[in-house]
Structures are given as C-alpha cells and as structure tokens.
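Each remark here refers to the structure printed beneath this line.
One chain of protein is taken out of this complex; the other chains stay put.
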Amino acid sequence: MSVVVTNVARAEGAVIEKFAAYGVATIHEAQGRTGLLSSSLRPVYRPAHIVGSAITCQVAPGDNWMIHVAVEQCRPGDILVVAPTSPCEDGYFGDLLAASLQSRGVRGLIIDAGVRDAATLTEMKFPVWSKAIFAQGTVKETLGNVNVPTVCGGALINPGDIIVADDDGVVVVRRKEAEAVLVKAAAREEKESKVRARLQAGELGLDIYGMRQRLAEKGLRYVEALPEE
Amino acid sequence: MSVVVTNVARAEGAVIEKFAAYGVATIHEAQGRTGLLSSSLRPVYRPAHIVGSAITCQVAPGDNWMIHVAVEQCRPGDILVVAPTSPCEDGYFGDLLAASLQSRGVRGLIIDAGVRDAATLTEMKFPVWSKAIFAQGTVKETLGNVNVPTVCGGALINPGDIIVADDDGVVVVRRKEAEAVLVKAAAREEKESKVRARLQAGELGLDIYGMRQRLAEKGLRYVEALPEE
Amino acid sequence: MSVVVTNVARAEGAVIEKFAAYGVATIHEAQGRTGLLSSSLRPVYRPAHIVGSAITCQVAPGDNWMIHVAVEQCRPGDILVVAPTSPCEDGYFGDLLAASLQSRGVRGLIIDAGVRDAATLTEMKFPVWSKAIFAQGTVKETLGNVNVPTVCGGALINPGDIIVADDDGVVVVRRKEAEAVLVKAAAREEKESKVRARLQAGELGLDIYGMRQRLAEKGLRYVEALPEE
Amino acid sequence: MSVVVTNVARAEGAVIEKFAAYGVATIHEAQGRTGLLSSSLRPVYRPAHIVGSAITCQVAPGDNWMIHVAVEQCRPGDILVVAPTSPCEDGYFGDLLAASLQSRGVRGLIIDAGVRDAATLTEMKFPVWSKAIFAQGTVKETLGNVNVPTVCGGALINPGDIIVADDDGVVVVRRKEAEAVLVKAAAREEKESKVRARLQAGELGLDIYGMRQRLAEKGLRYVEALPEE
Amino acid sequence: MSVVVTNVARAEGAVIEKFAAYGVATIHEAQGRTGLLSSSLRPVYRPAHIVGSAITCQVAPGDNWMIHVAVEQCRPGDILVVAPTSPCEDGYFGDLLAASLQSRGVRGLIIDAGVRDAATLTEMKFPVWSKAIFAQGTVKETLGNVNVPTVCGGALINPGDIIVADDDGVVVVRRKEAEAVLVKAAAREEKESKVRARLQAGELGLDIYGMRQRLAEKGLRYVEALPEE
Partner (left out) sequence: MSVVVTNVARAEGAVIEKFAAYGVATIHEAQGRTGLLSSSLRPVYRPAHIVGSAITCQVAPGDNWMIHVAVEQCRPGDILVVAPTSPCEDGYFGDLLAASLQSRGVRGLIIDAGVRDAATLTEMKFPVWSKAIFAQGTVKETLGNVNVPTVCGGALINPGDIIVADDDGVVVVRRKEAEAVLVKAAAREEKESKVRARLQAGELGLDIYGMRQRLAEKGLRYVEALPEE
C-alpha cells in the first residue's frame, strides 16, 4: 500500500521563479484567500523566503524513514513537504538530511512536525518551516508514501504544486493555476504599492478605499463621548 | 450600536514619556502586580520597547474593517489596541496599515489576533505585539467599536490609558494613576539598582532581603543528604 | 517537609566540559533516545549552548522564594533547574536573580515556567530555557525543596546530573553514566561527520545506510503515476 | 491595596429570575453579541443552567484565600465569579467551599482556573464552570480583592452584574441594561420559535430569511459539477 | 469564485448502511490507517454513532451564511461537513439549523469550529462533532463554497465521500473504495472477535499474535530487577 510516485509533473521553472517576487500574504489574496497552511508552521529562522515545486512525503508518527526515500525524488528547485499521519512533534529532520537536500538543490523543507539541529540549519541557511524544534529522535521502521496528495498544515498539497513560504507562513498554488495567480498577484502588488505611497503621505484608508458611506449605511456613529450609564 | 468615540482624554505627553524609562515588569510591580496583558501577546521582533496612549478598537472575527476606522482617531504618540470579539488569529494587520499608522506618528500595535507582513514590519521598525503571525486575510463587512473600554489579552483597556510594551509583554496603566505609578516605579528601580550591585558583588539575596529567619520559621531544613527511604 | 540538600555529588569538571563538544540531539541519541525535556522549554535567545551540573529547585505556583534559597547552593559550573509543583507561567526569574547567579559562576537556568527581563537576560548573555516569557510577578510565601529529585519538563532530574541545553532543547545525563555517554556521543559524531561528507557530495542516504532492500521487503513500490481511481 | 467591597448594588430579584427563561446564546445575541466569557470555561457537569448576581473575587495564582473572604459577601441568589491574577489551573475550589456556598443560597461558581472534587460537586448539584478539573491544592498566603471590577474569561465582570451560564458557556449582562436585554431576548425567542416551527416543517432558511437574492448579488453560482481542471 | 455544486454522486444507500456495523477505529484500520480527522473534533454528547454521505461546506471565519445554503443541498442520509477557511471556534450552528437538517433527514454535523445550543442538540438527539461548544454568534456576510473538496480536521473530504463518526472521532471513506473497505472491515471484525474471546479467556496477546520471538530478536531482555547504578 506504500508507494513512491516517481514521475511528478512540475510547473516550468521560469513560472515558479516569478513567484519569488511575491510574499505569502499577496499570493494567498491573489488566489481568493485560499491555499494557506496552518499558522502553526513557523520558520526556524527569520527572515526566510522560498519558492519551489512540492515533493510530498507522508511519514508515520516518530518515524522518518520515508524522508530518506523522498530525498531521492527531489530535484533542484524542489521543496520537500512532509506530514505525519498523526500529530507528532518529534525531530524528524536535522543537519544530515539538510545537507543531503542542499546538495541536490532543494530549496527548503515544510514539515508539520518537529525538526532538530536548529542552530546548524540556521548556519547552513537551509530554510525550514516546522511545527516544533525538538531534539527527539525518530525510528526507521514504518513505510509511508512519497508524491501522493497530502494534507499538510490543514491544506491539500499535490506533488508538483507550487509552494511559497516566508515569515508569514506557507501557501500552496495549484500548478495549473500558477500563471493566473501570478497575474492577480502582480495586479495586487501594483495596486498596493500605489496605496502604500498614499498612506505614507498621510491619506487615510477610509478615503482611499471610499469606506465612509458604507460604514454610515451599516450604522456606524461618531460620538464625542459614551453616554453615561 | 457601533460607535466611534472621537474625544479621548489622554495623559500629558510629558507624563507618558517618563514611562519610557521603565520596563513592563517594573511597571507591573509598581502598580501592585496588576495591568498585565496575557503572555500570549508576543513582539513580532525583539528587542522592542514602546510607550503611548491607547486607542482601542473592537473588531469582528476575521474582519479588519474597524482598524481602518480607528486609524483616523490616532494621533502622534498613540498606540493602537485591537481585540476581536471572539478568538481569532487571522492576519488583521500588515504593512499597509503599518505605513498608515507610522505616517500618523503612532508608536505601535497591540493586537489579540494575528498580523502578517512580519518581515516588512521588522524592516519598517513598526513594533507589534500579537497572538500570531499568519498570512490569512480578513474581510470588511462587519462593524465594531472604536474607543470604548475593551478587554484585550485578558486586561481591561480604556481609551487614553497608558500602554507600555517590551520583550516581556504588555502592561496597561490607568491614566489617572500614571503619576503615582511613576513614583513607585522610580522607587523600585532605585532600590533594584542597589540590590543589583550587591548581587553582582556576590552577596546573596537571602542576606540582602533578610530571608533566613522567616524561612526557618516556616520550617525549612538544611540537610547534607536525603534520608534513605 | 521542605528541605535543602547541601551536599550534592557532582561529576568531575573535566568530564562535564567534554559534553560541550556535543549538541542536545547527539547526546539524546547517544543515550538511547532518553533524557530529553519537553519541547515547550525554549531558549530566551538563540544561539545558546551550555553544559553544567544540575542544582534542582521545586517552587510553589506563582512563588519564587525557593529560587533565592537555591542560589546559595550553586557553585561555578552549575545550572539551576526549576520546576513549579503545578503548571505556571509566571515570571519567576529576572535580571536580578540572573546577576546573582552570574556572579556565582552559574551557567544558565532551565525553568518549566516563565521568566521576565528577557531583553536584559539577552544583553547579559545569561542563557535561559523557559516555558514562557511573561512579566507577571511572583510572591515569596511558600516553601519548596532544593536538591531533591525533580521532574522538570517531563524528565526526572537529580541534583548532580549533567544538563546540556542548546537551540534544540534540553537533555539530562545521569552522573554515573556520563563517561559512557561521552564515548557513544563521540562515536556517533565521528560516524555522522563521515556520513555528512558523503551526503554533501551527493550520495543518497538510501545507499549509505543500505535501506533499499529492507524498504522493498516491507512492500514499498515505485510507480510512475498513481492509478486512476 | 486589597479591598473587600461590602455594599454591592444588585438587580431586583424578579428581574434576575426572568433571565432563567433564556439560554446563554440568546442573551448574547440579545445584547448585540457581547458579554460572552471564553469558551475555555466549561461546566463540570451537564446539563446545567443558572442565573444570578455576580460577586467577584480576584485571587493570586495557586492561592484560594480570598474565596473564603468572598463567601461571606455572598447572599442567596448570587453567583461567585473568581479570576486568578495570572493564568492558573490549580484546584481552588472543592466540596467544602461548595457546601459553604450552597448553605448560603449561592447558585453556582464561575472560575477561570481549576476546581476539584468534581464527583462530589456533581452529586451535590452545585453547578460550576471552570477552566480545568485538577486536584492540585492551593495555599492561603496572599491577599486579593472582592467585589472590584474583574476580568474573568476575557470579559469584564462588575459586582452586581447578572450572570447566566448554561452548557454553551457563560454570559454577563450589565445590571442597568438587564431590562432592555430581557425585552430583546423575549423578542428573539418569539421570532426563533416561529422560525423553528417552519424549519421543522421543512421550509428552508434560505426562503424564510429571504437570502437568495443577496447571495446571488454577492456572486454565488450554482453549478452541476466543478469544471475539469 | 463561490460555487454550490448541486449534483453530488453518492454511494448507494445500501452500501452506506453497511458501515453502521463498524466503529471509526475499525474502518480507519481497514483502510490502512488513513482517513481520520483530527482528534480535536469531539462529539457534543456520547454515545453517538452515525454513517452517511458527505455534503461539504466552506465558511468564512465567524460567518455561517453558507451553512444555510448547504442545507438545501442535503438529502436524507447525508452528513453535513463544515470547515472554516481559517481557524475559528465561534458557534456556527445551533438548534434552529439542527431542526432544519433533522427535518430533511440529515444524520449529523461534522464541523471544525464551534456549535451552540448544546443542551438542545442533546435533547433533540442530533449528533454533532465539533471543535468547541461556544455561544459566540456569527454573521452572514461572506460567501464560501458548497460541495467542493474540503479539508476538515486535517483530512480531505470530497462531497459524496462516506463519513463515519462515533465516540472515537470521525473517519472518511472514499466513495469508490467503500465496498473494498467494507470487506476489510468485516474481515478485521471477525478476526478481532476471535481474538477478543481468547483474551477474555486469559490468553496473552504475546502468544496469540506470536510476538515473543520477534521481541527477543529485537533485543528485549527480562530481568528480575534493574542493576544497581
């Protein structure tokens, strides 16, 4: 029942690289506020910002055997996405596996569990988003799956999906939607940079976004002071 | 039922600035161990230390509309304090709102919810204490209140209260008690700096504070080893 | 019923210092994946790495009196290990106690509760692993124990045990097992450095560890694509 | 600095009793979705439903001394509301204090901490909403306050406020707003009972509430199947 | 971007009913330890055990509008599965919606958020698995989706999947795998009932499962007492 899918369709590298211009929040907005992984996945060090193509890996609780299997499936530009089949914060991943992934050109790790060797990962500049930092070791006894659709951090990740991760968290973009999302992200970024300039100049969002009338219609009242009870 | 109170009585600026000399722990002690917000409110970056006058803002879960309304009520020297009406860790606040507040001279944000654009907030040096960092976006559909008394992080905050926040958390000081608290904080700081010097010189707290007799009276015994079972 | 044990058998200093060459994960592995404290104990600042001999201290919830008592029992090279008798995240420990410990040559604090003055602790370079950073003050009313066996972070700590703490967490080594653990840690480190070199050179863990046959025996299958449903 | 306020203005008993007709959710809605305490306050046994006038009590962490002081301030029809000054789940309250309150006609306890003797409290039919059930004992060393405004479960409770608690949680009603809230609660209940009958008869909320047009305007589309990717 | 898919392929009723013979743990095992939702989804009352066909509903945080839309898509034998797009424990669902679903023959609700009217839901015998019980109300402002693939409790649910829920939690079975899972569940149940009889008769699992040799090979040793340190 345990499989490794070897032939993963990836987005074109040129498309993936374009995501590097956008943060997680922008991409999440650009795709209609979808695709975000749980806020419990935090970067081991900050700042960090990566984009890449997902290789997915399902592991048993307290067992990192399948990560070794997944490494072989990774190519330059990939991001490894690991999820245990039940909640676990053991340290599945440390500096040796990071060295291995780094030598293969992998850009980072997203893991809904714990990692260890945090100081070395930081020195190596290998970016990791994890649920915990914990020295607890794991065994190599139970199989899992590589490159099957996997729920990680509460979001569905397909192998070949595009992953973007930064200090705000992690977002997934479906491979076939990548170009459409880029268009929307660019539009949003352009709009935001104009708004940013106006806000920095002291204009109010109330005016820039034209909110005053709708607020009044909903019943917002301005008073000098609260009435005495 | 939704109101914006526009006329907030603030402490004198000179009084507020005097709080900058003290940390959160000192002020909390100076006012009899009261006024602390929950430890779940953590700074986005460290070190950070701000003092200012509270503008309060109640928002609906997943809805940051009222923050835009609150911005207009902020003046230089203010700190914006935001609390959702039910627990929520969505990213209510990002770099655009920070730019807007910064352009108005606001000193920071305390929010019992999530924020996003953490990397940019850090670069901008706009200090934020929040419950989460999470890219999840919010809508603009539901009204709330600005400048009504608000529970944030388990503490009651009135508009115009003085807020002090540092790496240890956030504390609120009632406006009318500000000067009395300053006197006590100064006294405490002076006493502590003397104690600190003696401790650094190797004296024991047991002796400096004269604790030995009371410990003995309560029944503390010194033994060379535990008795065998 | 409250005691302070004054005569703590410590490991030889030379033995303790040898642990400085190893991280928490390595030592935890070297002793058969035992001895780890809970992942909820996190360093106040990173990176940090200490080794030393445990002085244990049991405190009442919200009461740091016994820490003052424990300070006197500390010698250069010790690490203070504090656990409350019921879960508590109050700020038991701040810069004054840190100054006192530092003046006595104590190397750090492990506390299954909160600390405060985080910014000053960082400036002072006094390393602390704690469950929370929280300005909440404590009282001095209730006795506890010093240098009795104590559960901290879910692990049993005896006074005189060796403590190692780094960015991955905290591990305890029994005093009488110290030399045996060092031998295993050295062996592990040597083996890992060879493996690291091979992984950096692009070899796969699957091959270095000879995992392929056992994976196949367990039933792992490689497929080009998932079968259609 | 520790005070007991002895003269608490209470709502008329007849007004308070009228709240017994309504659940927490209804009252919370009737007052504009305000006044709810945290969902972490859960009943020790279910079902349970009480109404009464608040006596507030602030206690130190791990110290239940002030509850004994508060008991004396309680009258028949009151509900005791206890909050620690920092988070604590110790068992502040057990069958002896329950017997004492019950003998005074007190209707229940709301406590943002732990209780013990859960089996006996259930047998006695003394209703309690707490954050934890935990046998951990407390001391009697540190003062607090009785009948000062107190934040409990994230909501501000004034002595003399009306408390309603049921299986859904706990809500507070300001004393001066009690009659207005009752009017709205009655209106809501009446409206809901009509809607309930129609729903039970198979009508849809979409039609009863006339939601279809607004959903369409917002852009909701009905499709037979999702488009192929 | 918001859609309601109206034409959901369901498994045959006869197939679905066969699942009623098995608990969640058995089905989870029968499908290779997959399909389990998070343990944070707990039944409002116990015991409870339902099987049915999933109708999925994605809602905004603090906004239950789409549940009203989803009700219309439900048929007798369905189970409604609701997930917010960001974590939320507000009370999305109460006795009115339960009355509506019950009148349509819906068998229960799985919701990765809060519900209210817990006492009435229990009286009505409408089974609900939720993350919280919380009176906090919701608004009706923001669209979502009905009957699109949805992650709920960390598991992917497709509309038309089979849901089984009992006191141990909730499990999802893919529609096309239903018959194969039933075969395995029956086999497991038969095997377990034989083992149960032998265990009740005092035989040991060590012998029934033939574990002794493999334990010895792995290195398990039996000793009368631990060696002295």
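Per-chain numbering from 1; labels A, B, C, D and E assigned in written order.
Note that in this section a residue touches a chain if its C-beta (ideal position, glycine included) is under 8 Å from a C-beta of that chain, and two chains touch if they have at least 3 such contacts.
Here the structure is a predicted model, which means the values were calculated and not measured.
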>> In the whole complex, not just what's shown, which of E:Val8, E:Leu36 or E:Leu182 touches the removed chain?
In response: E:Leu36
>> For the chain not shown, which residue from C:Leu156, C:Val183 or C:Ala216 touches it across the whole complex?
In response: C:Leu156
>> Just checking the interface: what residues of chain E touch the absent partner chain?
In response: 23-25, 28-29, 33, 36, 39, 42, 46-47, 49, 166-169, 171, 192, 195-196, 199-202, 204-206, 209, 211, 215, 218-226
>> Considering the whole complex, not just the chains shown, which residues of chain A touch the missing one?
In response: 60-63, 85-90, 134, 136, 139, 141-142
> When the complex is taken as a whole, what residues of chain C touch the one chain not shown?
Replying inline: 1, 32-34, 36, 38-39, 85-87, 149, 151, 154-156
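Here is the rule we use: only the chains that are shown with their structure count from here on.
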> Of the pairs A-E, A-B or B-E, which has an interface that repeats that of A-C (more than half of the contact pairs shared)?
Replying inline: A-B
> Same or different for chain A and chain B, where same means more than half of the interface numbers show up on both copies?
Replying inline: different
> Tell me, which residues of chain E touch at least two other chains?
Replying inline: 1, 85-87, 89, 134, 136
